[in-house]
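All protein chains but one are shown in place.
Residue numbering begins at 1 within each chain, and the chains themselves are lettered A and B in the order written.
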Amino acid sequence: MIWVIHTLNGVSLGMLLFLLAAGLSLIYGLMKILNLTHGSYYLLGAYIGSTVIQTTGSWALALVVAPLIVAALGAVMERFFLRRFHLDELPQTLLTFGFLFIIGDVCLWIWGGDPILLPKPALFAKSIDLGGLSYPEYRLALIAAGLAVAAALWWFQERTRIGAMLRAGVDDAETARAMGIDVSLLFTLVFAVGAFLAALGGVLGGPIIGASPGADFDVMLLAFVVVIVGGLGSLRGALVGGLLIGLLDNFGKIFFPEFALFTIFVPMAVILSFRPTGLFGRA
Amino acid sequence: MAISTTLRRTLRAGLAAMVCAGLPLAGAGAQTKTPIKIGFIVPTTGGFAPSGEECVTGAKMYLESIHYEVAGRKIELIVEDSQGKPDVGLTKAQKLVERDGAQMIMGIVSSAVALAINDYARDKKVPFIITCDAGANELTMPGPLANPYLVRTSQNGRTPSAAAADFMVKKGWKNIAVLASDYAGGFDTIGGFADALCRLGGKVTQEQYPPLNTTDFGPYATNLDRKADAVAMFLPGGGGLRFIKQFVELGLKDKLPVMDIYAQSVYEPFLPQLGDSAIGIYSTLHYASPIKSPMNDAFVKAYFARVKHQPSDNAPDGWVGAKAFGDAAAAVGGNVENAPKFIEALKAVKFDSPKGPIALDKYGQVIQSMYVRQTEKAGDGYVNSVVATYPNIDQFWPLTFEQYESYKYRYAELKGSLTDCAKVLEKK
Partner (left out) sequence: MARALAISAIVAVFLAAPFAAPSYYVGLLTKMLIYALFAMSLDLMIGYAGLASLGHAAFFGLGGYTMALLLMRAHASAWIAFPAGLVAATLGGAVFALLALRARGSYFLMITLALAQVVWGIAFGWRTLTGGDDGLPGIKRPVFLISFADQTPFYYLVATLVGLSALAMWAVTRSPYGLALRGIRDSETRMRAMGFNVWRHQFAAMAISAFFAGLAGCLFVYNNRFVSPDALHVVTSAEGLIMVIAGGAGTLFGPALGAGVIIFLEDFISSHTQRWLLVLGVIYVATTLFAPRGIVGLWTDFSTRKRKP
């Protein structure tokens, strides 16, 4: 039974990683931006979520408000800053690095430096019995939430008009523009959705990972690893990559505890040595 | 919330400015003498920023009480951010000593930063008062790290562990599963625990070392040895908070008592977040906010008025470091430039503090009381109440330096073999 629990731990971490990585992958797919502020969106989401829960007592409200605020910030960043440096990697790196510092320090200023964990929603606060061992419902809910987001993103990409525009934009932004697609609006929208997803990950991951100074950087690295392993720009890659890294990290720490520092980066280096564009990435 | 915090900080800064502005009046007779400058290096950004800030606040509380003046000399406190990085800490020490003319270095928090500054302080003969954390055992023991210009008024790593083991064995818990963060401080602390436990006839049944920035403690909590009598842990920097949550969710809290060495999980600012999960957890620390003494009552009240939460150990440590400096500076008539005399005076200080009585041993390490605390509900909050006290114990307690030296392995070398008592206790 303990192995069922270990597996559930790995899968729930994997789903969380997928949530953190999906937005990054989406943004890269369309705009080729490796966004260093992605972890900052996570951190802001978690902090704003905690404040909303503290002041209103409503978890559901936090789940909506925090991602929306962060999405608006993402839209502003794209519209007024990143837009000027389209497809220009080096200035994008410096710019997003600057925002990483700014958001991190503003968070430290507002919320202080003590690590926080978000409370769990009352609906999933208990533990259930799994063959004599108790297991937190919240982790099961997290798996369900990850699957729901994956389904919603799939629907968005494959079945909606914007999704079709997005796919056209990913394949070839110039042609998409020529076909009359408002690429400019699409960019802002997708950037906002990416930020939204990271902040959603912040609220959902808040009870497990929490928020603290430096979590922005740690989460950013994790999200990078997942999208690189899965293949940049591929949502399927983010899902598979998330699950793979989640399970490898979890079982790596159980079977090879002395190599706990390497459970994430060694698999990544190995995978990239054999598949230089990740599992589902295109060259 | 955001606005109120900002406002509070602004007000605090304003108050500090007013206090400073009032100083020339208070020290009218001191104008002919140059000020004593204290270089205070702590992390004010990054994961350990709260410890740094608490440390500074504690030191300021004492310095304000003496109106930033000792033996007719004004005191200037210059705070610098080490970011918790050794090379930044060293650069800041150089800046403070060589450019600002600081006569001593205080503060610290991170052991790695302390080690980086230690060589510099020794070469430059600059008094180095480790005021907060930085518990690397060997900094205050004879050996390659020994520095005649160093004193430490915070706490080393092994003594809280020795007290924890003693307490647990007395409770009848002899088979203990341990967790410690995978870094130097973790090995120092948990090695000290295993050593004390083995000597008392107990045994470590399982050792786990989560990396410092572990995000998900699920695997470690799930993997915990459920047949052990109890769990002992040292997971600083938010790790303890995350671990306890997972531990409770897996239904382990009813089965396994927890000893939180150095109180990194039931750290006072975390108590509101842990809520009922924290109730019943034991911890060892050289301080507890509910200590009953007029001095501590006043301290806790004043600290709470400033920052609206209970102090952990860093605030009283900052206070004690500043008081040790103040007393020693007074003893040498303000002549802190004579470093050997000043250090001698530092090692001779004896006073009462919010933590209890304070003295230093000949190596410069503080001798103070160790408290075993248990988290309880109190009103609508939670406190760590004292359930046992080990009064005035030194860095080698319950051993002597010679006994400590007779072991073959250093604590850090024992990582991975703590379950083997024969090896832990092997003599040279």
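The rule is simple: contacts are C-beta pairs under 8 Å (C-beta built on N, C-alpha and C of every residue); 3 or more make two chains touch, one makes a residue touch a chain.
What you see is a predicted model; the values in this text were computed from it and never measured.
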item: Absent-chain contact - pick from A:2, A:72 or A:261; value: A:261
item: Given A:5, A:19, A:192 or A:228, the one touching the chain that is not displayed; value: A:228
item: Touching the absent chain when the full complex is considered, from B:111, B:208 or B:246; value: B:111
item: Those residues of chain A which, in the complete complex, touch the missing chain; value: 28, 34, 81, 84-85, 88-91, 93-95, 97-106, 108-109, 217, 221, 224-225, 228, 232, 258, 261-262, 265-266, 268-269, 272-273, 276-278, 281, 283
item: Residue numbers in chain B that touch the chain omitted from display; value: 44-45, 80-81, 85-87, 90-91, 94-95, 98-99, 111-112, 115-116, 118-120, 136, 144-145, 182-184, 187, 412-413, 415
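By our rule, only the chains that are shown with their structure count from here on.
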item: Centroid distance [mean C-alpha coordinates] between chain B and chain A, Å; value: 36
item: Complex contacts: residues of chain B adjacent to chain A; value: 1-2, 5-6, 9, 45-50, 53, 182, 208-211, 213-216, 218-220, 222-223, 237-238, 241-242, 245-246, 249-251, 269-270, 273, 416
item: Of chain A, residues touching chain B in the complex; value: 2, 5-6, 9-10, 12-13, 16, 51, 54-55, 105, 108-117, 119, 127, 133-136, 138-139, 207-210, 212-215, 218-219, 222, 249-250, 253-254, 257-258, 260-261
